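Only one protein chain is missing; all other protein chains are in place.
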């Protein structure tokens, strides 16, 4: 069986493993204060083009989302996000568990619009007695989104502006940041992310690392005491250097971006394969997740050789599925898919 | 100005105040363990037709909702409710503050259907990896609902059945229970409520008391240590007898139901007044809240003499408003409204 | 049986009840935005000698403590208090329930010293990795304390100074503020409280009201959006005017202080009665709570006619008990106690 089911089927890029092996018996202090973490923070800062951002390494995405969001919000505030946002649907209520309502807004193709944010915030303050409802306290978006789509630079700018106008920090979930930045037609750079977001993260888990997410705090007001938040939320890895070594390897010479481009290339091949055979798509995605709509027969036939996700029933005869590529996807796997189709 | 804005504009029914005055200098133990609370619990049990229910008196509705819900749910569970449910929209995220997601479902006219509940629960367990999403842990409905509508006996029975099938306690917010039971055409009795709900409350604040909600726990599994929950959530009134005296007065000889009937009668008069003049309604309510749709001119004219709530803009020329009656509404107030129309 | 068990055995001062009766059928807006609340806020501000403080009315003490503390602290911070502090021992973990550790410090006679606070804070920051422990975020004291003792002006000043030095808001639980200020030998005024505390409350429940605590926020940084906190924590009374009417009556012409003096006078009589008969005391209290140590025989004999609290076993033959007076204590009750001894 060939896996297109998700982007975390394999371990890590070999260079990461080699370095873990090479450094294994070195003795370092714990909790992210070792030299590897320091070097990795520098490498991330350099990639961001900003020396003054804070960089913290956490283990996983749900943890990163809950830790960041609960560090930003006041107890009576909620976080605005697309109804398809990962925090709204796929984290077992981790945000609510931290005491905050997810203010989900209907969104097209996984993308939250500046207009929708504005409308929600204005509506809150127009209430007769706004203190009876949850106050919008920040905005969460994913780049790339949960359905593979990617914000344009002007969309990000508009979100940034509405956030600034209302004093709402903008948080970008970058579990698939690399895949988003490498996506077809993308006009956004990592430097743009830095200038539009107040806080974001660069996902490692789905992008070549064994695990790990690099949280980048841009807004000074959000930097204070963040290590307390990490520790309290169970996200402070004792052997923090494992994270340092991984992110150093990914960022010191551009491996992160290289791997991202590879994944998107393979995804574009998959898109092409389906498109030229006349399949339609649930959503038009330029990044590493593709959502072709399959008739039952094709679905059944492909299932014999490939693993992919059943996403959404379209009608009795058709189902939207997800094919996911990653840094580890072999071109031969796509060849095989093409051959079968 | 004559107030139709809400059902908590005045103090309490005079008989309650008289009794508070009469008993004022008696010395009793605190925290709801005095003889008045005991007698009130007995009176509520008698009205419910069940000797084996637990009765606790809390101060307010948001407090009652948050305390009951957080006593029922496990940390990873959420509460299913209509998207219009009070806990979803008007309690500043008190439920999320206690760590639980509100699983809001689109509902018609404020009423949650058994089918919608079933669909939501089934969908959860059909997920590939249900532990990645919030588990439905209970169902919340309001009787009467936030827009004045009332479940029929068969609707309640269907909800009860789906809840039983999936092991979900059914909680009925009865902030306006009396007005619901007294509503026009209602085929539900308090005894029915007792037999369909696992836990519910009889609202006092909007129904003739200064304040107070009587939580009735029917399901044995939910009774244990409830006083700890009340205390921890700040709901244990030191002079608990104030609640005892009020609920004793309301329930010892049927005053609660009498006051409810009065409020609904006046509301039906209001409905009639608008209807016979050709006004349409946002929702067809048989209870103490009426939602006529007013043209701008009428809206403006009525505002000079009456206070009522602006509910929802319908179109540029029309707005749905809310007229609320209560135990304290004077027939002369409705006369005045009729006269002005 | 004559009650000396607590200071909330009776209802409210008759003038409060009279006013509730007199205003009962007036129609007002809810949630503390009515004219009575506004007037009461003004009266409290006048008593405080400061026009720029924010005043909010909550229903009870546990609620007030949890609401204020969770409004001040960041998620990773805790509140320093005496190990005997009410929040540490008698509120069912309401503070921890809101996510915060109570940093309890051993304290003599219920009073927290500035030195102890300083030592705790310094110790935290001297840790190797302070982020692994809870950061002290504020200081909580009670005035009068849980064992009737009262801080001197210089003690309060010292606490204020250490709090200022470390940026820790000082919160004074004033459930018995009046009794503390009226205590024998007290050199602290309400104006002093205002100048030393960042936030405090004036207790009503134990001081002549049916219920209610007036939270006074002095520090501008703590004022923002406090109504959201009240609502989310279930403390926003629908008929807020009930609180307004009570506090207006207590503060418009000094009734609060008059009632406090009465209670302390009766307590001093009780102290004298025991002292002149050679009884010793668990703690030397100048306020409305007295803790004589009784031999078993006296304990048994007094129990036949009086209710009081068993506080702490001292040795096999002796027990410390608590006699509590209040605004409602009749001089004849103390006469009866004297007669029996």
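Residue numbering begins at 1 within each chain, and the chains themselves are lettered A, B and C in the order written.
As a convention for this text, a contact is a pair of C-beta atoms (placed from the backbone, for glycine too) under 8 Å apart; a residue touches a chain by one contact, two chains touch by 3 or more.
The shown structure was predicted, so the numbers you read here are calculated from the model rather than taken from an experiment.
The residue touching the chain not shown here, chosen from C:92, C:205, C:232 or C:319, is C:92. For the chain missing from the display, the contacting residue among C:15, C:101, C:301 or C:318 is C:101, taking the whole complex into account.
Across the interface with the omitted chain, subunit A contributes residues 1-3, 5-6, 8-12, 14, 17, 20-21, 23-30, 59-63, 66-67, 91-94, 97, 205-206, 210-211, 228, 231-239, 242, 328. Mapped onto subunit C, the interface with the missing chain covers residues 75-76, 78, 89-93, 96-102, 128, 131-134, 309-310.
In the full complex, subunit B touches the hidden chain at residues 31, 70-71, 74-76, 98-99, 129, 131-132, 135, 225, 227-232, 236.
Going forward, only the chains that are shown with their structure count from here on.
Mostly identical positions are employed by subunit A and subunit B in their mutual contact, as over half of the interface residue numbers are shared between these two copies. Chains B-C form the pair joined by the most contacting C-beta pairs. Look at the CA centroids: the one farthest from the centroid of subunit B belongs to A. Centres computed as Cα averages put subunit A at a distance of 49 Å from subunit C. Subunit C has residues 228, 231-232, 236 in contact with two or more other chains.
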